[in-house]
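First up is the structure itself, then whatever we jot down about it.
Of the protein chains in this complex, one is absent; all others appear in place.
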Amino acid sequence: MTFIPAFMDMEVSNMKIAVLSGKGGTGKTLLAVNLAAIAPESVYVDCDVEEPNGHLFFKPDIHSTETVYVKIPEVQASLCTGCRQCVEFCKFNALAYINQTLLIFDEMCHSCGGCELICPENALSEKDKSVGRIQIGTSDNVTVLTGIMNTGESSGMPIIKELLGNRSLDEELVFIDCPPGSSCIVMESIRLADYCILVAEPTLFGKHNLQMVHELVTLMDKPYSVVLNKCVEGDNPSEKFCIDNNIRISGRISFDNELGTLNSNGMISARVQSEYQSMFESLLQEILKEASHETVVSSKR
Amino acid sequence: MKQLLVLSGKGGTGKTTIASAFIGLSEAKAYADCDVDAPNLHLVMNRFKGPERTDYYGLPKAEINLELCIQCDLCRQNCRFDAIDVTDNYEVDYYACEGCGVCQAVCPSGAITLNPVVAGELKLYLDDSVFSTAQLKMGSGTSGMLVTEVKKQLKDSVNDDEIAIIDGSPGIGCPVIASVSGVDMVLIVAEPSVSGISDMERIIITSVRFQTKIAVCINKYDLNQNKTMEIEEYCREFKIPMVGKIPYDPIVVKTVNDGKCITEVDCIAGRAAIGVFEETMKVFNNYNDGR
Partner (left out) sequence: MKIAIPAGKNSLSTDVYASLARAPFFAVYDTDTTNVEFIDNGAASSQGGAGIKAAQILVDKKVEVLITPRCGQNAADAINAAKIRMYKSIDHSISDNLKAWEEGKLDLLNDIHPGFHGHGG
């Protein structure tokens, strides 16, 4: 891998770059994985904990796995008087009082701790419930953090929070691979980002969803730019959206059968073919240049 | 109302493109878009008359009345979601707040109230067919509840013997779980790639718990014949009906961008989609397989 002197001049350590898209399948993982692979040293964090894919490309040597827990209540039946204050309090209907027994519904519980606080008899305490896990490993120059939500769980929020709080991210160049959409889990994934890359495809669907994440990063005051992926001939509604709204386009990746095939086979294109290595190097350089500039200019970090 | 839901696990496999084709082919008088986070079906369904709109209220959010606040810090200490910010004043972080009510319960001066908050909008298009959809406000949670509302809105407007086609969302979490509940069949659109297969397996695991019929089709199959064969093998092994495959077709992009369905124009993807539709309907209408 060529050593890129330009990196030496940039304050790129301790920068977190989030890759998001709104629409699924536009190329977030393609971009986040390849940019992380191309940088001299980096951390790749997979926040798409429902359907994590980055690890399929990196195939990292895993050196630690941590279970992610949330707290759920448990009752000491002998102390419970059946006053039902906890049942009335719980906004998520996780508690019911039936046949003189307090029933606790784990999956409804949001771990707010309210029932325990409310109980006048101190009959409620907390226990751990596993909702997923985090795997930490390495693949050459990249530290790979993968969050995996257990199937059947409703929300990956606790896992995303754990991922982004992990020490491995400190003082490093970090690429955050975000979930699709613009809901609370995406918001959480970009909360600590210094810079956001919005990946867009040239379809009406792509443009529609680009609009949504554009709104999100604007709301959260994050510096950002767009990478147009899978570009083909003809009108590109996403490109037009960027031009019409004065949005910086950091790069354009053409629809490329070979790139698609390498990607579909789980290969990191930048590592296996020099033309893609060059392509992602230029893209990374462009993005880091803008990101350093933007984060100096912007007062919020 | 018999419901067919289109899911994928992975994003971008072609759910909406295929769902819209099926709606045209089945002449369904009822359809819905349950991808409330990033709805796209309306972009190709061309409804001319505007929809009925209803505000959707998500979780209530806490609000601090600064005149009553004595800055005792109990709310911030007890909030499990880091939703209380302190600058000059105590303030609730709107997006982090989950509406649990703990801050209200611990506040000694009654300064905190929980207020209903609009988290999205439901839209119902009604003329000769019913189209139910919604848009979740960004940053929101409670997408599962909104999905349930989209389905309820559809059901309340439709006769019992209609077929309803539902465009789902990517992932395996809450909005997906809410959309699977009560449907008669799930069609999974798979992508022939390492990521696509991994995601497909996870959505299948999620769906089987609902004891609904499941079938798989492969989109853009010719982009990777090896991975396509892997998917076919997987379906054989787990006895999941494979209802067909659709080739990559560059005309699809233009078709979608023109706001049309792939079956409205002459293209190889459209023709293949007809075959997939017919096979899907065979599975859908077969009630004798021990459901």
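When the chains are written out, they are named A and B in that same order, and each has its own residue count from 1.
Definition applied: a residue touches a chain if its C-beta (ideal position, glycine included) is under 8 Å from a C-beta of that chain, and two chains touch if they have at least 3 such contacts.
Worth saying up front: this structure is predicted, and the values here are computed from it rather than measured.
A.B. asks: Can you work out which residue in B:46, B:77, B:109 or B:181 touches the chain that's missing from view?
C.D. replies: Reading the full complex, the residue touching the unseen chain is B:181.
A.B. asks: So one chain is hidden, and I want to know which residue out of A:19, A:68, A:87 or A:160 touches that hidden chain in the complete assembly.
C.D. replies: A:87
A.B. asks: Looking at the whole complex, which of A:14, A:101 or A:130 touches the chain that is not displayed?
C.D. replies: Of all options in A:14, A:101 or A:130, contact with the hidden chain holds for A:101.
A.B. asks: Which of B:143, B:157 or B:224 touches the chain that is not shown?
C.D. replies: Of all options in B:143, B:157 or B:224, contact with the hidden chain holds for B:143.
A.B. asks: Quickly run down the residues of chain B that touch the omitted chain.
C.D. replies: 58-59, 98-99, 140-145, 148, 152, 155, 173-175, 177-178, 181-182, 209-211
A.B. asks: In the whole complex, what residues of chain A lie against the chain that is missing from view?
C.D. replies: 87, 91-99, 101, 103, 105, 107-110, 152-155, 157, 183-185
As a working rule, only the chains that are shown with their structure count from here on.
A.B. asks: Within their complex, state which residues of chain A touch chain B.
C.D. replies: 22-26, 29, 50-51, 53, 56-57, 89, 91-92, 110-114, 117-118, 149, 151-156, 179-187, 201-205, 208-209, 212, 215-216, 219, 232, 234-235, 237, 257, 260-261, 263-266
A.B. asks: Please give the residue numbers of chain B that touch chain A in the complex, ascending.
C.D. replies: It is residues 9-13, 16, 37-38, 40, 43-44, 59-60, 78, 80-81, 95, 98-102, 105-106, 136, 138-141, 143-144, 169-174, 177, 191-196, 198-199, 202, 205-206, 209, 223-224, 226-227, 250, 253-254, 256-257, 259 of chain B that touch chain A.
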